[in-house]
Structure formats: C-alpha cells, structure tokens
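Missing here: one protein chain of the complex. Every other protein chain is in place.
Chain lettering (A and B) follows the sequence in which the chains are written, and residue indices restart at 1 in each chain.
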Amino acid sequence: MSLVSTETVPVKAEPDVVLVRRRIRELSAKLGFSLVDQTKLVTAASELARNTIIYGNGGTLQVETLNGPRTGLRLTFEDQGPGIPDLELALRDGFTTGSGLGLGLGGAKRLVNDFAIESRVGEGTKVTITRWK
Amino acid sequence: MEKIPILRMGDFLLVTIQVDMQDRLAMALQDDLTEMITSSEARGVLIDISSLEIVDSFIGRMLGNIAAISRVLDAQTVVVGMQPAVAITLVELGLSLPGVRTALNVDAGMDLLRGTTNGSKVS
Partner (left out) sequence: MTTSVHQEAPGIGPIIARHESEILADWIREMSVATRRSDRMKDDEVRSQSAQFLRLMKQATESGGSNIQSPAWQQVRDLLEEVSRSRALAGFSPSETATFVFSLKRPLFEQIRRAYKDQPDHLAAVTWSATELLDSLGLLTTESFQKSREDVIRRQQAELLELSTPVVKLWDGVLALPIIGTLDSARTQIVMESLLQTIVQTNSRVAIIDITGVPTVDTVVAQHLLKTVTAARLMGADCIISGVRPQIAQTIVHLGINLLDVTTKATLASAFAVALDRLGVTFTKATK
C-alpha cells in the first residue's frame, strides 16, 4: 500500500466538524468515490470528529490518501482525552434501535471498510477508519 | 451566527435546510421551531432537506426531536426530499428516525400535512 499524501487537520472545536466534512467530501470526490461511498465516509468522519471534540477534549485528524494497488482514504482521529473504559460496550449498538445516544461508534464502523480503535483510560483514544474505492 | 429562516404559510411552517449545519445551528433551529409552533399555533411543520448532503446522528436526532416536540404541541412534522445517498447512510448508521413522517418532495409533504392523501408513515 503506497501512501500518496497525508495532511493533518485540527479537530478542536465545533466549527471544525463542518470543516472536516468539507475536506473529506473534497478529497473523496477528487479520488472518484461514488456518491454513496462519499456520503458514508463523510458521515463517519462527522461522527468521529464530534466524538473527538466532545469526549476527547479536542484532538487531530490525519488524512492519508492511499493508492496502490487499491485507492483509498484513511482517517485517523486522535485525542489525549479521558479514553473509553468499556470499548466493547461502546461498539455495540442495535440496528433498529436508533436511539442514537452514546458514541455512535458501531454506526461509524458500518459505514467504512476498515475500522480500528485504541483507547486507554486517562491517556486518550485513537480511531482509524479506511474507505476503499 | 446565521439562523435558518422559518417561513410561515398559513397554518404551516416551512423550513428549508440548505447549509451544512454545525451542531449549534441545529440546536438553534430546534429551539426556534419550538418557539414558533407555539407562537403561531401552527398545525404542521415541513422540513425540506433536499439540499442536505449529510445527515449524521446529531442532525438525525434533531429531526426526531422536532417531530416529537411538535407532536406534543399538537402539530405534525413532515421531512421531505431526503437524498438517496443520505437515506442509505442513515440506515447503515442504524438510524430509522422513528416518529418522523416523510414525503418525497414539498408538494407531497404539504398534501400529507393538509391531510389530503394517505401518507407515508414511519412508525
């Protein structure tokens, strides 16, 4: 997998969520993702950006463009916040409940191809998602 | 901060969301609508989201809240014009927006509010 380009975006305050959406929309459109795939990735990014701000006390987003053999976008949200005590619980949510409370991690996971999360209480959280074309 | 305009059409309120909303703006809309439903004694709210390219869990919840709140205030809410990509994404997110009535477009939505057609209902 060859990395074509990488950029870092601050995810510190609420206005940054909109900026993240716009940037990911721009990049995924430029890479030629289908409209549905673009929407899924941007929505997942929106969820995770919000988490970083609200639960992680702000952090960063690293965007990597991958190209070879497959084209893809990899987003890494990282913060030095309180961390998530029970990852398994956070990832679990029902499809039809739609209660929408909590971190929405399970939902975001379904919107992307690859999903990885690391979190340590008192140290921070790192979520990496990838969408392939 | 800009506010989303709410138009009044007789007994109904019409909102067209055209801008990518920050959470704050969404909350403001919820508050403004609640206020206006009461003050204008509206019996229906039509929310046009045909320009919205992203509906994430926060905005989804806001729509659900507006529907629930308006019901308490004896008014109906109809959300119209959801884009296919948005619908597919919401479903994947696990949000089915229970309690939110939907229609294909503004015309269909107004028909629904006026009670002139059997409608699309989301339980």
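To be clear about the criterion, a contact is a pair of C-beta atoms (placed from the backbone, for glycine too) under 8 Å apart; a residue touches a chain by one contact, two chains touch by 3 or more.
Given the structure is predicted, the values throughout are model-derived calculations rather than measurements.
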Exercise. Among B:Ile6, B:Val45, B:Met82 or B:Leu113, which one is in touch with the chain left out?
Worked result: B:Met82
Seminar exercise, completed: Touch assignment to the omitted chain, from B:Leu52, B:Ile66, B:Leu90 or B:Met110, lands on B:Leu90
Seminar exercise, completed: Logged for subunit B, residues touching the omitted partner chain are 80-84, 86-88, 90-92, 96-97, 102-105, 108-109, 117-118, 120-123
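The rule we apply is simple: only the chains that are shown with their structure count from here on.
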Problem set entry | Euclidean distance of C-alpha centroids - subunit A vs subunit B, Å | 27
Exercise. Can you list the subunit B residues touching subunit A in their complex?
Worked result: 20-24, 53-58, 60-61, 64, 84-86, 88-89, 92-98
Problem set entry | Of subunit A, residues touching subunit B in the complex | 14-15, 17-18, 21-22, 25, 35-36, 38-40, 42-43, 46-47, 50, 93-98, 100, 104, 106-108, 110-111
